[in-house]
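Note that this complex is displayed minus one protein chain, with the remaining chains in position.
Moving on to subunit A:
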Amino acid sequence: MSVSLQAPPAKSPVPQPPPAARRAGLLTPWILLLPGLLWLVVFFLVPILTSVGASVQTGNADQGYRLTWDWGNYGHGLSDYLPQYGHSLLYSVLCTVFCLLLGYPVAYCIAFRGGRFKSLLMALVVVPSFTSFLIRTIAWKTILSDNGPIVSVLNDLHVLNATTAMGWTVGNHVLASPAAVVFGMVYNFLPFMILPLYTSLEKIDPRLHEAGSDLYCDTFATWRRVTLPLSMPGVVGGTLLTFIPAVGDYINAQLLGNPNTGVVGQKIEDLFLRQTDGYPVGSAISVVLMAGTLILVLLYIRKAGTEDLI
């Protein structure tokens, strides 16, 4: 675990303070860190350990839970909810890929063609997020409803017949389908992709493009050999910021999906909040989800080789 969030600050030749001040200086960072770190340890790390403990308990809400080291909760959790794990992984990977494919051209266009409208355009990317994401996701129900214009156009073009044959949609509807779930996720997480991409693209000196064409690179080769490598921190940051919330998301699956598009998050909520004896298995599933996400993220960071760029 050596994920540094940021490059270390530049060393500056600060004149050495007198010994007494230096001793106080050694304590200062810990006084500043203590309350915040304590909060994180008590309300973030300890809960994860409690969950690992809870995942091997047996019992129900009425009679209480006992620690029985019943590792079977993991077996049940994995085998009963395998389709949901599959959906979560598939939808979040698809969402990340689509966000990258849509977000990169947009970030590129704003960064290099935006001119004096750059900050206005970036504001337009962020501003919709200030309306509750639930209201905005439900608005898609209106836009994609069966008597709406989009569905009738898609039906006239027989697009929905094709997508239904491929299993992406159901019948002549767009809503209540796997495609709608991924669509909603892309909509919700796209700003998280565009922001870091824009930040890293904006730093690139446009003269490098001219240098590329001076050296007989066509525009695509310039992008591939100059712009893309320089924007990799944004690509890595954006994919992480999209994938991590997407893998645990169940809002879109619930609002835009159908009973066959269940994801892990829905099951965890169900086990915790609606079933009286679901809490040990629910804990087991969330521990697996947490560990799985963390392993994927760390592998990805290692593979992308940008450990100190995030």
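Here are a few things to note about the model shown:
Rule of thumb we're sticking to: a contact is a pair of C-beta atoms (placed from the backbone, for glycine too) under 8 Å apart; a residue touches a chain by one contact, two chains touch by 3 or more; residues count from 1.
Quick note on the criterion: contacts and distances are computed from a predicted model.
A chain of the complex is left out here; the name its UniProt entry carries, from "Protein-methionine-sulfoxide reductase catalytic subunit MsrP", "Cytochrome bc complex cytochrome b subunit", "ATP-binding cassette domain-containing protein" or "ABC transporter permease", is "ABC transporter permease".
Across the entire complex, the residue among A:Leu40, A:Ala162 or A:Leu299 in touch with the chain not shown is A:Leu40. Taking the complete complex into account, A:Ser213 is the one of A:Thr68, A:Ser213 or A:Gln275 that touches the chain left out.
When you scan A:Leu82, A:Leu124 or A:Leu299 for touch with the missing chain, the hit is A:Leu124.
For subunit A, the residues touching the chain absent from view are 1-7, 9-10, 12, 14, 25-26, 28-30, 32-33, 35-37, 39-41, 43-48, 50-51, 53-54, 61, 101-106, 108-110, 112-113, 115, 121, 123-125, 127-143, 145, 147, 187, 190-191, 206, 209-210, 213, 216-223, 227-228, 240, 244-245, 247-251, 255, 264-265, 268-269, 272-273, 279, 282-283, 286, 289-290, 293-294, 297, 310.
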